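Removed from the display is one protein chain of the complex; every other protein chain stays in position.
Our next item is subunit A:
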Amino acid sequence: MNFSYIILIPLIPLVVFLLLGIFNQRIKPAVSGYVGVLGLLTSTLLSFYTAYQYFFVYGKANGVYQTFVEKTVWMNFTETLAIDMGVLVDPISVMMLIVVSIVSLMVHIYSRGYMKGDDGYTKFFAFLSLFSFSMYGLVLATNLFQIYIFWELVGVSSYLLIGYYYTKPSAVSAAKKAFIVTRFADLGFLIGILIVGYYTGTYDFEMLNNPEGNAILNWASTSFMGLSVLTWALILIFIGGAGKSAMFPLHIWLPDAMEGPTPVSALIHAATMVVAGVFLVARLFPMYYFVENGFALNIVAYVGAFSALFAAIIAVTQTDIKRVLAFSTMSQLGYMMLALGVSGYDGHEGLGYMASMFHLFAHAMFKALLFLCAGSVIHAVHSNYLKDMGGLRKYMPITNITFLIAALAIAGVPPFAGFFSKDEILVAAFEHNKLIYFVGVFVAGLTAFYMFRIYFGIFWGKETKYEHKPHESPISMTFPLMVLALLSIVGGFIPFSKFVTADKAGFEAHLNYPLAAVAVGVGLLGIGLAWAFYKNENNLADKMVNFFGPFYKWTSDKFYFDEIYLFITKKILFNRVSAPIAKFDKKYVDGTMVGIGNKTVWTSEKIKSLQSGKVQDYAFAFIAGVVVLVLVFIYMWTN
């Protein structure tokens, strides 16, 4: 079975990046847009071909989807411990290829309209290609170290794209914040990788994830502070994943990341990069499940559930539509994490895993759609704030319909994609952990409420006075909206449980009607509330704000987490730790070196008069030397 052509999927965007990056100024913007889209189109077609080949031509062997690996050893430390570069093809990597390809292609097409006339048009496409390359590399990685390399690369491209409007101070600081926070989390990831390498002697996913392999069977051999070292490693790796996926308490960068251009938010901060954390846990799922009977997995579940709830509450009160969507993303990522956390391994037990991947897929479609719709709206009214919008349905019919479809999908209304995936998640949670189930149901209601709050706020409600009459976006922007809307409608009917499961064998999933009814009921309740509050202008919402009082203020200020972080870093770390260390460095380490230099200068100043420049002095030294030598020789000869 030959999958070596898969290497082209990441390489084509890399070549496009190099082309656009090197000939940045010499390429006409129109051409660079086409080059970017064409490059990604090729990768997308290859991804679809790969998926077709993998699932339908090769299919299962012994009832299980096989894993194909093509790799070369890049750097090896021992027989088994090596850093390889290669591609790994299994159900989740193929699924991620499809997700990344679709969303990235749509965003490329959309950007041709959205970024039109921007100064850095070519640069923008170069960065998008760099991101696509890194993300493809990440999902195809064969070992922990390769995934880490590409993990950092997506971090860099995210940084570059958030800071794209580099003349805006807020964008620059948002870019730095995103990079530093995720980098801080990646420190945990790196330590986790090193621990895994040291105690299991391999980085290879196949060896690590084999349930009968040494890594999993010997988890109890070494323990540290009451837990197996591997559990610690997995927790540390999860910290890395939590940083990228904006899990509480490392979520602070995601809302600020909305400073980037909206297509970037759709691609990176909604659909692809932020699911890297979920993907990482899914990639190491057998380890998470078997080591210490899933202790680390429980942490994943609770962190996910808490983040889902926390973000959903904040999302209700935000007034910047991109921030609402950012918190909504965080909430949905929490959903995926909790689904992984309550999952089992074999057959139908692995429902949570499959539901998580299903939700990842569906969420990528409808959240990218929501962001692109938001971009279309922002393009039309030139503002991010809800107060500047209202009654847009008359001006932007396509955006209106597609936004509605995406909102219905995320709210979990049948038959849209979100309904199916969310239902599977709730069933999995119900079977394993009732507390998490109730959190999930509550979050589902909140999600429907805040999503329809902004929907009604943008497209219905009181019509704002616009300076220019808003108009529908050009076809290059509405076409991706329609494609993604279509996928949001039909995506739910893909029989995911046949393709993507923890044990790769597949099972039959059925709708659990009572639980589905509860979820849909809660969703409709949320929509109904939003309808009552925001459909027409009334003071119900203000009454609610007054009813909650200070709690509303806390929520709209995001529970002051940014301020807490600033306090910890600026007041405590900078003043109490960094400043004394800097002082020590300057005074003693630097001082020693400067002192040596000064002493040398002083000494040479003292002895430089020896070089008088007078021939006679040199002659005197020479003759004195000769005399001394003569005396020495005479002394030696006479003895």
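By definition in this document, contacts are C-beta pairs under 8 Å (C-beta built on N, C-alpha and C of every residue); 3 or more make two chains touch, one makes a residue touch a chain; residues count from 1.
In this section, contacts and distances are computed from a predicted model.
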Not-shown chain resolves in UniProt (candidates "MppA protein", "NADH-quinone oxidoreductase subunit K", "RagB/SusD family nutrient uptake outer membrane protein" or "ABC transporter ATP-binding protein") to "NADH-quinone oxidoreductase subunit K"
In the whole complex, of A:Asn2, A:Gln25 or A:Gln616, the residue touching the missing chain would be A:Gln616
Even though one chain is not shown, subunit A touches it at residues 608-609, 611-616, 619-620, 623
